[in-house]
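What follows is subunit A.
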Amino acid sequence: MNRFVQAAIGLVVAMAPLMSSPARAEGEEVAIPAITAMSGSTAVLGQDAQKGIEIAVEHINADGGINGRPLKIQVYDTQGEPGVVRQVMERLTRMERAPIILGCEVSAGTSAAAQFAEQAGVPYLNSSAVSAELLERGYKWYFSDQITADSEAATVVDFVEHLMTQGEVVPALLYEDSPRGAGTIERVEALLKDRGIEIAASASYSRSDRNLLPPVKRVQTSGANVVIWAGYTEDVVAGLQAMQQLDFKPYIVGIGGGPGDVRIPQLVDKGFIEAVNLSTADYFNPDMERAQRFVKSYEERHGIVPSSYASMCYRGAYTLKAALEKTLEAGKELTPENLRGALIEVDIPGEQLISPFSRIKFDEHGRNIGAQNLIAQWKDGATKKVTVWPPEVAVEEPNPLN
Partner candidate 1 sequence: MSLELLLQAAVSGFLMGGIYALIALALALVFGVMGVLNFAHGDLLMIGMYGVVLVSAATGLSPFLAGIVMVPAMMAIGWVVFVLLIRPIVGSAPLVQAQLTIGLSFVIQSAALLWFGADLFNVPSELAASPIRLGAIVISLPLLIGFVVALVASGLLAWFLSATVWGYRVRATAEDPVMAQLCGVPVQRVQRWVFVCATGSLAIAAGCLMGFYHVTPVVGLQFSVLSLLIVVLGGLGDLRGAMVAALVLGVAEALTSAIFNSASAPAALYVLFGAALLLKPHGLLGRGAAV
Partner candidate 2 sequence: MKLSIEALVSGYGLVDVLHGVSIEMAEGEVVAVIGPNGAGKSTLLRTISGLVAARSGTVRYDGREIGGLAASEIPRLGLVHVPEARHVFGKLTVEQNLVVGASAAPAGSRKDALAEVYDLFPMLGQKARELAGGLSGGQQQMLAVGRALMARPGMIMLDEPSLGLAPLVVEQMYEALDGLRRSGLTILLVEQDVYMALDFASRAYVLENGRIALAGASAALRHDDHVRRSYLGI
């Protein structure tokens, strides 16, 4: 029995510091929480996101912080689980009394966080999920400075139409069936239909599939010569290998983190990457002029160029900074209500961003009307990923349809 009493007391003592609401730090620091999946099956995203945030905070503080006050962004792990997200959101809003939350969550986590934020009346600034559906729900407290599946789809279809000017295009869709992949492909499909372009085949697979020969074969037998492909890194790697084995060399227009992963040349035969003209619709590419400061710092710290995941949360931190500054400059307290007001007024010109966006400006649904994609393509024996589309930001011409 005694052992139990001791254990119980121990537990209570351990919990004590957590149970009491800490008084808000009165110091200079502006502390804002961010949530992301640092562990679990989507940890790769969260880990990059954290690196991006770290560098953003460093840069912001080096430039004078938030009106002279240092910014601090504490990252909370949600494991990407909606249940945990809710718990963490509860903690951040009720215990930490956070006036705003920066979200670097996967779709499912973002959905749960947005639902919670809406009820709790705290602005949630999404800088990673591309779900367009969330923006259509009429939320008052949800803001997304990230592109949406719609803008991705538009960029991809534009690019396909560009290829059509060079010869006959037979497009096929290949996608991983999570919301990330399926959601975007759905919109691409609708858009292609709208523009009267016929699809030769549509093949999906699960992220856990170990054998991608069947879906790839399905696409190949359809006679497609352009493949629009949404997926994560692991399945894109497996799929490229399958294509190589099947001797299938379409022109690949990728979407999302998988085809855009900077490590693809380390994982797949470089010659083959070049052979399929692997290109990706992305919201970041390290060769962009305006991203150089971020890219340099990131490379110094981590030894590789930053991924899109890392860039989006870097960008998110800057959007956050703008809102914070607007509030403080107006002489207002950092409250949820004031920050929401400030977010509505935020308008950052494209030149100040590391993303290919024309600006950051939210409409009444919290959508960033300036969000747009670029298309990057591996070139020179897959040694560099070059921005090739749209012409405004392109560094080089895209490879021709062969």
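Keep in mind that, in the parts below, a residue touches a chain if its C-beta (ideal position, glycine included) is under 8 Å from a C-beta of that chain, and two chains touch if they have at least 3 such contacts; residues count from 1.
Picked so that all candidates are chains of the complex that A comes from, given by their letters.
In this text, all values refer to a predicted model and were calculated from it rather than measured experimentally.
Undergrad: Please state which of the candidates 1 or 2 is in contact with subunit A in this complex.
TA: Of the listed options 1 or 2, subunit A touches just 1.
Undergrad: For the complex, which residues does subunit A have touching candidate 1?
TA: Interface residues on the subunit A side: 39-47, 177, 182, 202-206, 208-211, 213-215, 217-218, 221, 233-234, 237-238, 241, 244-247, 263, 266-269, 272.
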